[in-house]
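Below you'll find the structure I mean.
A single protein chain has been removed from this complex, and every other one stays in its place.
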Amino acid sequence: MNALYQIFIEPFIFMGEAPDLLIQTIWEGFVSGILYALIALGFVLIFKASGVFNFAQGIMVVFAALTLVGFYSMGIPAIISLILAIGVMFLLAVTVERVVLRPLVNQPDIILFMATFGITYFLIGLGEFIFGGEPKVMITSQLYLPEGRTNFDILGGFVTIQHIDVAAAVIAIIMIAVLGIFFSKTRIGRALRAVADSHKAALSVGISLNQIWVIVWFAAGIVALVTGIMWGARSDVSFALQIIALKALPVLILGGFTSIPGAIVGGLIIGIGEKIGEFYWGPLLGGGIETWLAYVIALIFLMFRPQGLFGEKIIERV
Amino acid sequence: MIYRESGQYKTSYSADMAVFPLRQDRIGIFVIIALAYSMAFFGSNFMLQAVLIPFLIFSLAAMGLNLMVGYAGLLSLGTGAFMGVGAYACYKLMTIFPGVNVIVWILASGFFSAAIGVFFGLPSLRIKGFYLAVATLAAQFFLQWSFNRIPWLYNYNVSGAIEAPLRTLFGVPIVGPTATPEVRYVIVLTLVIFLTWIASNIVHGRVGRQWMAIRDMDIAAELMGIKLLQTKLLAFAVSSYYCGVAGAMMVFLWYGGAEYNVFNINQSFLILFMVIIGGLGSLIGSFLGAGLIFMLPIAMGIVLPAIFGPLGIRVGAETIEHLRFMILGALIIFFLIVEPHGLARLWQIAKQKLRVWPFPY
Amino acid sequence: MSANTTSAHSFATDAEIEKAARAEAAGAVPVAATDPEVLLAVENVSLSFGGVKALADVSFDIRKGEIRAIIGPNGAGKTSMLNCINGFYHPTEGRITFKGETRRKMRPYEAAAGGIARTFQNVALFKGMSTLDNIMAGRSLKMKRGFFWQILGFGPAVAEEVEHRRFVEDIIDFLQIQAIRKTPVGKLPYGLQKRVELGRALAMEPELLLLDEPMAGMNLEEKEDMSRFILDVNQHFGTTIALIEHDMGVVMDLSDRVVVLEYGRKIADGTPSVVKSDQKVIDAYLGVPH
Partner (left out) sequence: MSFRNLTIGAVAAAVVASSAAVTPVVAQEGIYVPLLTYRTGAFAGSGIPIADGMNDYLTMLNERDGGIGGVRLIIEECETGYDTTRGVECYESVRANNPVVINPYSTGITLQLIPRAAVDRVPVLSMAYGLSASADGNVFPWVFNPPATYWDGASVFLKHAAEVEGGFENLRGKTIGLLHLDAPYGREPIPLLEAMAAEYGFTLRLYPVAGQDMQNQGSVWLNVRRDRPDWIYLQGWGAMNPTAVREAVRTNFPIDRLVGVWWAGGDEDARAGGAAAAGYKSLNFHGAGADYGVIEDIITHVHDKGLSRFPRDRVGDNLYNRGIYNSMLVAEAIRTAQEITGKTVVNGEDVRRGLENLNVTEERLAEMGMEGFAAPLQVTCADHSGHHAVHVAQWDGERWTQLTDWLEPMTEQVRPLIEEAAASYAAGNPGWPERSEPCDN
């Protein structure tokens, strides 16, 4: 009885008592949700076009950010470092296509999936090898990103909003819009969609898969870079982030592997859901449930809708 | 020349179905086992404690994962956690019933991880491939959290860690700080050989065939009357059992104690890599993979400085660590591309070449 | 095409005659599911995915011991029909009666246990396993020893293994694939794969054998071999067979009765001769616009 009260009544009472905390919690969840969504977006881009489930996306985020900060710490001006970092992501895309995707074309998905584990570990090693293992501070101001925070004194409390988080949200929205246009309007975009639908068909109308792959991996790389900057601005840049980056996987399960809106919505559900869960229900379990809540949500979700929120039902054929 | 099958005729199906149809193979395996046991007398403490014992334990874990990924085609990223379940179950059992011999508990602890494995395997009917992988991540993180946040599991130790209390077999300490590496090595070796034998029986029999069937073409398998859920759950159970036992051995016959983050996701990845590099769907591969991946850092730690030291380039511990990651990643990609069946396949090829020698084809 | 037909004639003539006789006796009119002679009866089965209607109100039956052909142009719903029969798809309407018992929803497992075996349009073998293991896998249902006997390296489970191995070896001899016993099927040429797949189905000792285009993409000789195997299976083991086939010649020679589907509907049903001369069928095949 008491337990039921604690589970079903108390948290809501508390939400009412301290609305500022509720708003703060939702905002926190919203921001981390955006970041999850951005990583998931990278997954989706690659999965749509090459059918590869890119486990390395999370690491690409850290790697990109690390490269940026690394170049800067070598005394290169911020903007140049940014351009260089983009260049590195392009190189990465080319290398991955040459070294991993091309030799593995037509292999079972699961093999490609495991290959991205290889990429993950290689990037971790490489990144730390070049730039050192210690966490680095993101060069926020040098990139003309807003710093500091604003406190809104409302509802008998206050809500802190960091300017960088607002920026993150805005940039995320812009990027998603750009990608949307890119996919629907541009020639390459349409080519990508063609590839997503059928590799053979794409080939038959003379689209080079290899180019497409380079392009999507590059696109994913840029998404990763942006994500990395945003994330690095909230907490230092280090490979410790990779565990958090894994949270993009449950996001994908919710959103479906091929749906960009799915990634966004999934990201927000997971982000807000886990923060609310941790803050209001976590104490009942001794806290720290954030580390698994997302996965369990996804797991339960899988039981009822394996194809994801926006995926359509799969008909098996023989 | 020595490695010839000519003149060995199989006169019965059972002979033909034997795991080692060739006499040379049978002899070979016996020699290897004999050597392995003799290491207990010739191996240095370092050799036993820091190389052979962990190698065997990792091999066992890899074997467990291989049964699932390699044979049944179910990708799991939760191995570390399932090992943890075994370890904590064993800890509870041996502290609650100190009377019963610890080896019994080590073997029994596997059943607990098997049960947990089955539970987290339930979604495997609806979902496949990376979806399932994510599902197992849920197991990984949830279990790891439980090891940490359920103090009952570690008997409310302030430190939150579990230590191996002293346990003996025939008066000889086998678990706890005073147990000598030799004794522990012999026990680990015996258990691993025993479990390997069982695993080989499983995979060469009906069950193994059914696992491979659902791996290769689950629809066809289903239409042939193989019950998918039962078969998959059996795979989860057996695999988790092996991982659990490996986990219990790791804590009580190797480290002598552990805390929750011993069983973190990197542990899971490492073992998955052992399976991939060793060879999916091969028991011997599990050993080869475990050997390669576990030896790698030790080897690099000694080889690299030896090479670069003289050149005045200092190779710090962390450099080796970074290189280890890079090499690991590169190896995985390399094997997936060049030889998806891993070291095991190379081993076969070598044997095949030897068989037909001196003819090159 | 015509070449095939004639050649098929040349080897199947004697079989041809008595078949025709049987067919006459049977008559081409579908009979009620209760008739003991009827092994499987399909009654008003419809199947649709979302909007798409794959099958619409199809009824026909399969008699014990006959070879029943299901033909029709591409996309006529032939494979969907088989999928319904062995429980892989569940009909949205109608019912299927097998061995006298009717069920709307059936798990593939029950179908297999009931004695329905099946080969696939594009080979669905277990690529990673050897020919032997593939066919042995077909024995799964017959192997009863529990898991705990399995883990012992000796005892009943092993004895059972040997006993089934014998059975499988017979099939291997019957299909003349002794040479490729231990080869991974992935490495085999297409024709042989089809043969192994047949073997795997036979290993289940089925009462009803569903063959989905057993001769697709085969050359003449392979087709002849396959036809012979099918006839032998039907006559020696007395297995009832339902097959989908595009090669008209083969169908006409092998089958006792033919059911013709088009756009998920049954347009004709009867002995090869009857069907051959049916106007609707001819239109369907020559593609007359309707």
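To keep things simple, chains are lettered A, B and C as they appear, and every chain counts its residues starting from 1.
Going forward, contacts are C-beta pairs under 8 Å (C-beta built on N, C-alpha and C of every residue); 3 or more make two chains touch, one makes a residue touch a chain.
Here the structure is a predicted model, which is why all the values come from computation and not from measurement.
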{"item": "Chains still shown that are in contact with the chain withheld from the display", "value": "A, B"}
{"item": "Touch with the omitted chain, as defined above, among B:A40, B:I198 or B:L346", "value": "B:L346"}
{"item": "Candidates B:K92, B:H204, B:K227 or B:H322 - the one touching the absent chain", "value": "B:H322"}
{"item": "Sites on subunit B contacted by the missing partner chain, in the whole complex", "value": "44-47, 49-51, 54, 98, 145, 148, 155, 157-161, 163-166, 173, 176-178, 255-259, 261-262, 267, 291-292, 295-296, 298-303, 316-318, 320-322, 334-335, 338-339, 343, 346, 349-350"}
{"item": "Touch residues of subunit A, complete complex, unshown partner", "value": "18, 21, 24-25, 28, 32, 128, 132-135, 137, 149, 151, 158, 160, 162, 235-236, 238-241, 243-244, 275, 278-279, 282-283, 287-288, 290-291"}
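Here, only the chains that are shown with their structure count from here on.
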{"item": "Chain whose mean Cα position lies farthest from subunit B", "value": "C"}
{"item": "Inter-chain centre distance, subunit B versus subunit C - centres from mean C-alpha coordinates, in Å", "value": "43"}
{"item": "Centre distance in Å when subunit A and subunit B are each reduced to the mean of their C-alpha atoms", "value": "33"}
{"item": "Contacts with two or more other chains, residues of subunit C listed in rising order", "value": "88, 120, 124"}
{"item": "Junction residues of subunit B, two or more chains touched", "value": "219-220, 223"}
{"item": "Touch list for subunit A against partner subunit B, complex", "value": "53, 99-100, 103-104, 107, 109-111, 113-115, 117-126, 128-129, 133, 243, 246, 249-250, 252-253, 285-289, 291-292, 295-296, 298-299, 302-303, 306, 316, 318"}
{"item": "Contact set on subunit C toward subunit B in their complex", "value": "86, 88, 108-109, 111-113, 117-118, 120, 124-129, 133, 136-138, 140-141, 143, 145, 147, 150-153, 157-158, 161-162, 165-166, 169, 200, 204"}
{"item": "In the complex, subunit B residues that touch subunit C", "value": "12-14, 17, 197-198, 200-202, 205-207, 209-210, 212-213, 215-217, 219-227, 234, 281"}
